[in-house]
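Shown here: the complex without one of its protein chains, the others still in place.
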Amino acid sequence: MSNVAPRPGDPRITPALVAEHGLTEDEFQRLVRMLGREPTFTELGIISALWSEHCSYKHSRPLLRTLPTEGPQVLQGPGENAGVVSVGDGLAVAFKIESHNHPSAVEPYQGAATGVGGILRDVFTMGARPIAMLNSLRFGSLDSARVRYLFAGVVKGIGDYGNCVGIPTVAGEIVFDDAYETNPLVNAMCVGVMKESELITAKAEGIGNPIIAVGARTGRDGIHGASFASEDLSEASDAKRPRVQVGDPFTEKLLLEASLELIRSGHIVAIQDMGAAGLTSSSAEMAERGEVGVTIDVSRVPVRESGMTPYEILLSESQERMLVVAKRGHENAVAEILQRWDLTAAVIGEVIAEPVYRVTEGDTVVAEFPGSRLVTDCPRYSPEARESDAIVRLRETDVASIPELPEEADPLWTLERMLSSPTIASKAWAYRQYDSTVRTNTVIGPGGDAAVLRLRGSNRAIAVKTDCNGRYVYLSPRNGARAAVCEAARNVACAGARPLAITNCLNFGNPRRPENFFQLSEAIAGMGEACRALGTPVTGGNVSLYNESPSGAVYPTPVIGMLGLIDDLSHVTPATWSEDDAVIVLLGEILGEPADGLGGSEYLARIHGTVAGAPPKCDPELERDTIACLLECIRAGHVRSAHDCSDGGLGVALAECAIANRSAVVGAEVDLSAWADVPLRELLYNEAQARIIVTVPESSLAEIARIAVKHMVPPMVIGRVRTGSGNLEIKHGKNRALVAPLDRLAAAYHDAIPAIMEGSVESAAVLEQAAVTTV
Amino acid sequence: MKQHRVYRIAVQIIPRAGLLDPQGNTITGALHSLGFKHVKSVHVGRHIVIETEAPDALQAETAVQEMCEKLLANPVTEDFEITSAVPL
Amino acid sequence: MKQHRVYRIAVQIIPRAGLLDPQGNTITGALHSLGFKHVKSVHVGRHIVIETEAPDALQAETAVQEMCEKLLANPVTEDFEITSAVPL
Partner (left out) sequence: MKFGIVTFPGSNCDYDAYRAVVDQLGAEATYLWHKSHELEGVDVVILPGGFSYGDYLRAGAIARFSPIMREVVAHARRGGPVLAICNGFQIACEAGLLPGALVRNAGMRFISDAVHLRVENESTMFTSQYEKGAVLRIPIAHGEGRYVADAATIARLQDDDRVVFRYCDAAGNLTGEANPNGSMRAIAGIVSDEGNVLGMMPHPERAVDPLLGPPDGLLLFESLLARTAV
């Protein structure tokens, strides 16, 4: 071990400084024991980043261990930059989701943009070429000016970054709810493809191999981003603004091409993004995975500003940087490839046999940790978990007795109001800003249930979607997390895909509050249950805790990113109706069962301003069978369209089938008279899970029934498509019907968000401030 | 009431020092390859000219200051400066 | 040879009048809805700050003039003007 002395000018280590670094007294003592001495300022900085929740998973790892991660399709499970699964024909798909919530709360445009950049790097460092981006967004109510600014900025940030790099953004979800008012959620997911043989991992190997910093220079931006992500948002967060990182998608595009070329070249052994906690965590993690030591000389790191200290260089989160371990003697070959892409590379360190993590500044050692314990030897917590009494009371509320509003006497009023709820309404205002067709793989882009991308060189395709209903998880965490997995699975199945594997992003509140830790542990349990039932292992994910603001925690929001596989391109299925006279069949959960309560529904939230009741029960076995039934029907060629019921229930789903494709709206006659004894609002707006609306030709009905019986999934014939009709007509017993003109439904659904955003001051502000060019 | 007249106020908005400036860097590189080797740095900001009515120059400037804070400049990533205010 | 020093040159690049100016119009509209009713017009251009070495201010300006003609301004749609040149 070397002598490590404080650097001249470093602040003294005081309890206040330790606290400022987010370390508890116990954690500090743990650090002192690990080192056998007092840490230096640089070492304190390193540990503060590595022991943040974001890097160490100190509150979540034991829970995450319970998730199923294996399956014959899994080539790489959790622990690497991204998960990888086999999709046949020698091809593999790498995918991962990540949060950028707090940076986006402070600076929505750059926060979202750099979130996209980070997750892209996680995927291409596995050797995969990114082919699609997704996202999952949560904001407060659009009634708030700040929320409109956040929404406009995040959408533009996602679009500008992905568009410039040239990766299509193909799917996502956006939910608006007061619970996210000051703490929006911005989760970005990336999907890439490669040959199975091209998989590379980020394991430092080979004593004497050089460690090379590649890409952008290191500046003072984003210092302590990882710990920032691991604390509550507060007024004081405003003062942390200089941490803002600025994205450079152009450099990212060059990095992407250069990295893939490097990986294929055989000159390198490992590559990793310098993401959260920058150089510190990337180098420490690579060393840990390779079970080797490393030494890094910060004075050799290319910097953007003069006078940067080791502390700053190690903790900077400047974007578009990579760390590469090259084969010894191949440094020039590596440099040559980078040069071709106008990128610079600097050898900044070396893999060493001595089991230490050492940082020098020239010849002076400024930080040194024994062994590879830096990453593995972090604190672990299992705090108290206790459900909040208030939430129990909410869940037990009898919502059936909430009286209808006078306006609801006109069921068209209710349906229009549902369709114009920003959570349900078309998100085209957002995704029209995303290039969704570049790379020419997009078979189904945004607007359907799941996006479908063809896999070149095969007759297969993948379907992808992100989903989560945070309100369900809030009211009933275990059931809600199950539902998130199942909804995502249903969505890819509707497009014709077999659910294959998931990635997830756990957006929760401060785990040190028992009610939050209860939600976290229950949700992870529920996610595991659903994944086991559906056979979709978890291949990776991200934990974002401390999503709180002065008004409390956000809804617990475990966003699921689902990957599904379509074995044959002919199985790709649209969501909307088109074939005249096709029979509308409901597959899955029986209508009119007790499951049809309104608890936790969008109907209660939108029409009655109420978040209460028991959310619909999610039964993963029934979901599995319903999906299997649907897929068999699709493969047999019977299905013309498939769309699942989710937010807004059957009523909204039927309307979406009719009007989601605005340039080709299609009417229908639906007859729910068989359930005339169930109140219409419950039939239409309960959000029972495991329900899929399919249309099939008359001639297929018998076959559909046979397949459904085989899977023990009830099929219910509920209507007919009428392409010539201008209405969606829903009968409910004698003399009772909802006759909804399609143009009114379409206007409610398609114009809701533009009406709020177009011409808004906040939109103008974002467009002005984010103007890269100002012609 | 005081007579209003129109003032033309010019504002410069520039990316905050220390933040990465991809635009500036890329242009610097382009200028170098065009042969302008002596260029050390380039920063690109916006130049906004606002014509507004006000009772006097001071109030015109104060209003523009407020416009920048509320709308024109990004408080997190940009600095702004009023560079001129002339009556028309 | 004359000693070089660094000059900071500021340039304004302004969209040519007569072109549709959606950016200016959008901002004007937004300012009105924010209550700045007295705003008559807004025009947005680029403000570019270049630091370059040169033997003297004149040569620094000449170089920047050339940069604008060649790269920084689009002759079809924009005019430019050097607004300041100071030694550092």
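The first chain written gets the first letter, and so on, giving A, B and C; residue counts start at 1 in each chain.
Basically, a contact is a pair of C-beta atoms (placed from the backbone, for glycine too) under 8 Å apart; a residue touches a chain by one contact, two chains touch by 3 or more.
Everything numeric in this text was worked out from a predicted model, so none of it was measured.
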item	value
Given A:92, A:165, A:591 or A:650, the one touching the chain that is not displayed	A:165
Selected from B:44, B:71 or B:85 as touching the chain missing from the view	B:44
Candidate in contact with the missing chain, chosen from A:17, A:412 or A:438	A:438
Sites on chain B contacted by the missing partner chain, in the whole complex	22-23, 26-27, 30, 33-34, 44
Interface with the unshown chain - residue positions in chain A	156, 159-160, 163-166, 248-251, 253-254, 341-342, 431-443, 454, 456, 569, 663, 767, 771-775
Residue ranges of chain C at the interface with the undisplayed chain	15, 19-20, 22-23, 26, 71-72, 74, 76-77
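Rule of thumb we're sticking to: only the chains that are shown with their structure count from here on.
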item	value
Mean-CA-position distance for chain B and chain A (Å)	37
Inter-centroid spacing, chain C versus chain B (mean Cα positions, whole Å)	10
Distance between the centres, which are taken as Cα means, of chain C and chain A, whole angstrom	41
Residues of chain C touching at least two other chains	27, 30, 34, 44-46
Shared-contact residues (touching 2 or more other chains) in chain A	761, 764-765, 768, 771, 774
Complex contacts: residues of chain B adjacent to chain C	4, 6, 12-14, 27, 30-31, 34, 36, 38-54, 63, 66-67, 70-72
Contact footprint of chain B on chain A as seen in their complex	106-107, 109-110, 216, 219-221, 241-242, 244-248, 250-251, 304-305, 318-319, 342, 761, 764-765, 768-772, 774
Residue ranges of chain A in contact with chain C within the complex	759, 761, 764-765, 767-768, 771, 773-775
